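I have a structure I would like to understand better, so I am pasting it below and will then ask my questions one at a time.
Missing here: one protein chain of the complex. Every other protein chain is in place.
Think of it as A and B in the order they're written, each chain with its own count starting at 1.
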Amino acid sequence: MVQLATSDHPDPAPAAAAGGFGKAIGNRLVIIVPYLWLFFFFLVPFLIVFKISLSTTAIAMPPYVPVFRLEEGLAGFLDSLGELTLDNYLWLTEDALYFNAYVSSITIAAVSTLITLAVGFPIAYGMARAPAALRPTLLMLVILPFWTSFLIRVYAWIGILKPEGLLNQFLIWLGVIDTPLLILNTNTAIYIGIVYSYLPFMVLPLYAALEKMDYSLVEAAQDLGCPPISAFWKITFPLALPGVVAGSMLVFIPAMGEFVIPDLLGGSQTLMIGKTLWNEFFNNRDWPVSSAVAVILLLLLVVPIMLFQQAQARSLEKDR
Amino acid sequence: MKSLGSIRRSFAPWTDPAARPYIAFENITKRFGDFVAVDDLSLRIYEREFFALLGASGCGKSTLLRMLAGFEEPTSGRILLDGQDLRGIPPYRRPVNMMFQSYALFPHMSVEQNIAFGLKQDGMPKAQIAERVAEMLKLVKLEQFARRKPHQLSGGQRQRVALARSVAKRPKVLLLDEPLGALDKKLREETQFELMDLQQNLGLTFVVVTHDQEEAMTMADRIAILDKGRVMQVATPAEIYEAPSSRFVAGFVGTVNLLEGSVMSRDGASLRIKGASGAEIRVENVPDDVSSGEVAFAIRPEKIKVSPRRPAEGTANVMEGEIFDLAYLGDMTVYHVRLADGQVVKASALNSARVSEDQLTWSDKAWISFAPDAGVVLTR
Partner (left out) sequence: MNTTWSRFNIVSIVLGFAFLYIPIVLLIVFSFNESRLVTVWAGFSTKWYGELFRNQGLIDAAWVTARVAFISATVATVLGTMAALALTRYTRFRGRVLFSGMVFAPLVMPEVITGLSLLLLFVAIGLDRGFLTVTLAHITFSMCFVAVVVQSRLISFDRSLEEAAMDLGATPVKTFFAITLPVILPAIVSGWMLAFTLSLDDLVIASFASGPGATTLPMKIYSQVRLGVTPEINAACTILIAIVAVGVLIASVVNKSREVQRQRDEQAAQRH
């Protein structure tokens, strides 16, 4: 039988009271542990990247002149502030290589996002219109490639796109072409690689948006005299827009910094910023410049990342 | 309300000024940010009472219940349970249990385990738990479902498991949040009576939150009508229906006609009121404090008589009108009669004969009449 706490304590600390279940130390740990982890392994590394991007290259290990020397105290710190330099950033503006790499990354990412959208929309639409019993299977089939290694999926295309590869063999056998097409080591191969690798990222949010949509809306529009194509643009597409935004950002953002696809499918003349960063770091061992490259890349991605997070936050709010 | 004394049941501790309330809300206010959910509210609930908190959604009734359970703390004021201030006592140490609107059955536990959960928390010996669980299963007639998981039960069975789980600990007070809300109409009616029997047999105090006036009227000893965080009236179901204290309560419970007017004269307990169109009505059993000003006469449709002919001379409170609309409901017919001043009055008549000679139909001329004590005078 339950007993009331004795009334000798007319006003026990309201700590354990309702609403404030989270006052216990155990519950605070839930916030503090992941917070500290992410702070130390995610945020601090960025500050270091930023710091190193402002320091001078040196031929040493690590190959940069340290910016802060704790043992020299405040004076040393002030001195070292004087040593901070924008040289690495100036270097990025002087060498056309970097500028071209950024521009070409944006172009490639944007174009392949549009292609992925064009390819993904009919798939997502077809899935949403599929019989309800079939939908979970179709959904799983879209997700399944995502679980298989990215590297493997990109690698699979090398064998297909090579001059003596399967695609060319097939086209020659069909009689469409006589001489093999040169696709591998071109930007076309990169487009194919990005569209292929990121297609599930586009299809899933689109499907989520379209599946929720009530198809009787389209029927109502047609009933009111709107032809099917027009109904698509006036009803279906606007309602799928949150999915379009989320999907596009999910393709565009990682495509901007992509390394594996341009490295394996693109040619030596292909410029993409992820690859440039990698080469700068691993081949030229110029850590300050690669840090500067990373900082600029991050700045370019701030807007799309914010767009994406806003869309996410809004959809989470709606689900509540 | 002396005239209604005979309606009351013998159980009426609230009429005894010396009786000690079992649960007392004293000047409770609860704010969520700027929103005032409960506004300086006081209520007294007595032991073994079946008490209903009735109101529309957002009226503060659920907040009140959650404060009693300990999920919310009042911003100000205090709640006493059996004389003990509940402030600061977490929900898991309060001797009250709650039956949740969603039932909140633990999906990963069987019916047995759900019922045993609270007993285990108290460290009750295993054998005793088993005994109590068996007793509870028998009480709600779910003996053969002990091993089932909640999703293997129908809605009505889930409701009974939730009930068994919440009474298993023999709480001092059982709180029920819309206990029948998720059931269909037929099941709801059956379950109402089961709940009442259970409350009688266990001798518990029940506080039930509901938005369904019929449910509250059927089950409760007393009902508190809430609006915007305030108590509008606390009374027995019969008093609430027959003697509402305000226009809001009259309109909230059942259908009512409000005839607005101003007091012309008072003679003893009877009053003459002049309506907007100049028609005059005479009413009796008027509270002592009403002798002038604007008032409303509230009268239920079943207390108004409709006839196709002018009633005999000398009949009190006769008004002429026209049948504006009517609805045949089988057991009765509801007439909407438009009076000369444009007001539409609802009147219902039992269809006690299969074929009536003078049937009224749309646009027919009709007379309504009612006795002087058929309704109540409201000033609020």
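One rule holds in what follows: a residue touches a chain if its C-beta (ideal position, glycine included) is under 8 Å from a C-beta of that chain, and two chains touch if they have at least 3 such contacts.
Just so we're clear, the structure is a prediction, and the values are computed from it rather than from any experiment.
Taking the complete complex into account, B:Phe106 is the one of B:Phe11, B:Phe32, B:Phe106 or B:Phe193 that touches the chain left out.
Touch with the chain that is not drawn comes from one residue among A:Tyr35, A:Phe99 or A:Trp233, which is A:Tyr35.
When the whole complex is considered, the residue among A:Leu114, A:Leu182 or A:Met213 that touches the unshown chain is A:Met213. Across the entire complex, the residue among A:Ser149, A:Thr179 or A:Ser268 in touch with the chain not shown is A:Ser149.
Panel shows chain B; residues 69-71, 90-94, 96-98, 100-102, 104, 106-108, 117-118, 121-122, 149, 151-154, 157, 165-166, 169 of it touch the chain omitted from the view.
Seen from chain A, the chain kept out of the figure touches residues 2, 21-22, 24, 26-27, 29-31, 33-35, 37-39, 41-46, 48-49, 52, 62, 119-120, 122-123, 125-132, 136, 138, 140-145, 147-153, 155-160, 162, 164-166, 169, 196, 199-200, 203, 210-211, 213-215, 219, 249-250, 253-254, 256-260, 264, 274, 277-278, 281-282, 287, 290-291, 294, 297-298, 301, 305, 308-309, 312, 316, 319-320.
The definition used in the following text is that only the chains that are shown with their structure count from here on.
The mean-CA centres of chain A and chain B are about 57 angstrom from one another, to the nearest whole unit.
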